[in-house]
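Here's the structure, in structure tokens; my notes come after.
Apart from one protein chain that is not included, each protein chain of the complex appears where it belongs.
Then we have chain A:
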Amino acid sequence: MAAAAGALRRLVRCGPQQVGSGRLPPPASRSPGSVLTLVPVSPQGLGRRLRLQLRSGIHGSAPAAVQVTVRDALNQALDEELERDERVFLLGEEVAQYDGAYKMGFTGIAVGAAMAGLRPICEFMTFNFSMQAIDQVINSAGKTLYMSAGMVPVPVVFRGPNGASAGVGAQHSQCFAAWYGHCPGLKVVSPWSSEDAKGLLKASVRDDNPVVMLENELMYGVPFEMAEEAQSKDFLVPIGKAKIERQGTHVTLVSHSRSVGHCLEAAAVLVKEGVECEVINLRTIRPMDVESIEASVVKTNHLITVEGGWPQFGVGAEICARIMEGPAFNYLDAPAVRLTGADVPMPYAKILEENCLPQVKDIIFAVKKVLNI
């Protein structure tokens, strides 16, 4: 009990709260915490304690909508799923290691625990570090159900910040949506809002397949309005279904994660010029909801994809290929356009970093070009 309480205290101190507080300090200067935090079955008492500690300011029986940060939404989801199913437990890293042994270690442990019937949620400090454990994620978690002909399911969730943060340099800024989205056997989700974060994390934990959840560090502190039903303990966002964040008629903007916010900002500017953008939040990278995109393109006849990742073999490339292969192709009045991160390792200098990612002005420019205005 004391060990579990100790483990919980460490989780509170070093969980997403810490991570989401802005700039990620370089690994060497990060204060040593416990490398591995395992939160076991939470008996009623512990679950309640954790909830009170983390959900500060949120009432148990909330009326109507409230403002909830992405970080708090994630913690709510974790707390609720830990309480709901005693097989669910957390493990992950809090301090980056140079030799990578820990990452391979706890990723393999998560896979093994899942094979033995538990439902681990395995957190990476960032998905960049998952590269050192990528064999466990893809070859072991992703392929094992198939290779064992259904005998060995691996119900594990890998989660953590993905893509660019702010001033963390090339090795901490890569987007892995295309890497993991490439692999059959994995499901890949990418939340934008608090509702996405909470609903997708809960759905991922309850899914019997291995799920990679690509969060975004810069979104952790952003508050969103959460409707009443989104505060329910059984609120789930279905994996594999995109969401139309804004209806429009002139152009379809498809995006995931932080870029969704940029698309909405661009749409707010463009509406003043009479251009109505339809903004689609993919929510899930794999399996991708192509039908929603197709239905939108049939309506608007113009398509722009926006992502933070690199252009070659990226999410936008896949969307364009799928649109070409389907009925929506015939409804395009102009070639589809991909807005992506610049094809360079992410620079450290702030002004360079900003210009390496699609900004609101880039989206506006692309819309006008595609619509020829």
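We take it that a contact is a pair of C-beta atoms (placed from the backbone, for glycine too) under 8 Å apart; a residue touches a chain by one contact, two chains touch by 3 or more; residues count from 1.
We adopt the following convention: contacts and distances are computed from a predicted model.
The protein name that UniProt records for the chain not on display, among "Alkyl transferase", "2-oxoisovalerate dehydrogenase subunit alpha", "TATA box-binding protein-associated factor RNA polymerase I subunit B" or "SCNNG protein", is "2-oxoisovalerate dehydrogenase subunit alpha". The residue touching the chain not shown here, chosen from A:N75, A:T107, A:T126 or A:Q231, is A:T107. Where chain A meets the chain that is not shown, the touching residues are 36, 38, 40-41, 89, 99-102, 104-118, 120, 135-136, 139-140, 144-153, 184-185, 187, 207-209, 240, 287.
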